[in-house]
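A single protein chain has been removed from this complex, and every other one stays in its place.
The first chain written gets the first letter, and so on, giving A, B and C; residue counts start at 1 in each chain.
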């Protein structure tokens, strides 16, 4: 079970991370993109955090839909529609309630990532956010299939996302702005894969912190 | 007596000096002007040197008129019309011949500088080329009045020009581009006063070298 | 960072405010969401043209709003695609009942945001088409990548389609015309220096005094190759060869099919440009390059085109699609016929293009 408060904590924690890592994400994007990814993510999640204040009465589905709309209308770039779609499709796959089951959480990610792939048409290995999202999803699916504790499961998913992120370094980008660079995109970590890792690890943190309270 | 060869040597010598001092004159102009005086003088006198080749049969008056026209049509800026006028009015004041008397040389400078002042309306102390030309003229006039040897007389005129040039350093510019700077024009040597000193000293060199041959 | 700005967060809005009042004879600017639109929009029964993209490319796109060109433009943050709500609201504002054409530069973000906007507008019953401009020959590989970027051809597509809309072309015709412009046009650019976005405050890439980037886009991103600084003639030669030697470029573009009522992938092949062709030739400043230097490039380009048997029918030299204060140049050639030329020559009244 994930509570509404945990979801709120997740989103707020993500906002904190993006604010802190704004410069780092932008620096990564400078190497193989246009040096705005940190600014984009930070802009979007600050808006999300702001909007959360008006959502004390909303259920989780509503909150996640709000996140989708906020990201779509404030992030821009490639990241805006992609993360927006993640939340939009993810929210669409769960029931309206104040807590969600572990398998609902799995649905959220499954459907969300499917949406990201439908929108951006990136495959694993294209050096995009997909490269941290897919491994995280795979791990989560296994853990939940094995009835592991959700805290633990998310912890491991975050680890997989991190690994996926690091494994983007040697790749040649096939999608997004970095693909213009061809061979020159090698030896750089993908900014979107990095921000995706942050998103998963923020969730892991939010859920584990809450459970230990 | 100044021979035609000495006049030619003078102009060629001036050309050498301006080529060599192009950077320095431009640097001086950078501080209080628009960083082109060395380029302007060099462009003009290279043209003069080139044109001298076609003037082996011309008399001195003709040669000096050629210099006037060449400077007027190739230097541009403030220096072009001013040095052009110097030579135009100077050449107009002497007879057509293959050598000129010391007093003709004095006339050349007297009328030339009068022309410069009529055109540019600068007075002594305005921080312009006039500040080296006028002292040089004064000295030359005295020396020739005292029947001094011309080599010596030009030597001393060049010294006066140099002194005048150096004395432009503390002045506030009243004419030309440096005047826009007001107080900020202080503590800089005037580029035009410097190029004028070179012109006088090139003549002194040309005449003394020749006499000693 | 040396810029004529106040607080970094206010830059875009302040500039848009100034833009709106400086050109209040031609256009208005809507805030929340942000878009510039023709003062007299909607024009009944005229197809409406909307473009947009990151800011920092001025005069593109806001500067091309006005009669004879765009009905609306949607500026994103600097170098960041705008968001769908901007295009959606703009479409509602300027649709005169004849439908809306979105002219979209081929950047992943732009493409996706405009697609979402189109889906939203269609829900409201507005007929919307997205045409993608991808004219940057510096990007070679394409089948499994984001493909080529949109560059100078965008400006020509906006101009030519704007005139066609004035002339009464319907949405199908304008869509076809816009695709034709894209297929007939090619660009390539280079940078001598990087640029600085206010949000970052440091150069978008680091470039030595004796180096240049060739094959750049328009977002201050590094180019396809970094090399020794070369002369204007050599640089021009590289850009012109890049365009003329470009082999038959084929890719799939994601387009809306009115028949299938869905997005489809359409295979598109560019027209080569060569002997006997007539072109509109654009020499475009990346922003910080003095206009005079563009003419040096123009001079060499003309010589090369003449040698290749290509006639310059019209020439454009100046600031059309820039990257802030970046120094550098891009060349765009558009192969024209009488239809394209007629619309190119038509009157236009916008802040960035008046004729």
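Going forward, a residue touches a chain if its C-beta (ideal position, glycine included) is under 8 Å from a C-beta of that chain, and two chains touch if they have at least 3 such contacts.
Bear in mind the structure is a predicted one, so any value in this text is a computation, not a measurement.
*Asks:* According to the contact rule at the top, which chains on display are touched by the left-out chain?
*Replies:* Among the chains that are shown, those touched by the missing chain are B, C.
*Asks:* For a quick check of understanding: of C:93, C:319 or C:335, which residue touches the chain that isn't displayed?
*Replies:* Answering carefully, the residue with contact to the hidden chain is C:319.
*Asks:* Touching the left-out chain: which of B:26, B:49 or B:93?
*Replies:* B:26
*Asks:* Which residue, B:49, B:74, B:132 or B:160, contacts the hidden chain when the whole complex is considered?
*Replies:* Per the contact definition at the top, the residue touching the missing chain is B:74.
*Asks:* Against the chain that's been left off, what residues of chain C make contact? List them.
*Replies:* Residues of chain C in touch with the missing chain: 2-6, 11, 14-19, 21-23, 55-56, 58-59, 63, 192-193, 209, 212, 229, 231-233, 235, 283, 287-300, 302, 312, 315, 317, 319, 322, 324-325, 327, 329, 351, 354-355.
*Asks:* Which chain B residues would touch the chain omitted from the figure, given the whole complex?
*Replies:* Output for chain B: 26, 30, 32-36, 39-40, 43, 72-82, 119-120, 126, 173-177, 179-182, 184.
Everything below uses one rule, namely that only the chains that are shown with their structure count from here on.
*Asks:* Name the graph shape formed by the protein chains and their touching pairs; answer line, ring, star, complete or other.
*Replies:* Other.
*Asks:* Once every inter-chain C-beta contact is counted, which two chains account for the most?
*Replies:* Here the largest contact count links A-C.
*Asks:* Measuring between Cα centroids, which chain is at the maximum distance from chain A?
*Replies:* For chain A, the chain whose C-alpha mean is farthest off is B.
*Asks:* Just the number, please: Cα centre separation of chain B and chain C in whole Å.
*Replies:* The mean C-alpha positions of chain B and chain C differ by 56 Å.
*Asks:* Going by the touch rule set out above, which residues of chain B reach two or more other chains?
*Replies:* Correct list: empty.
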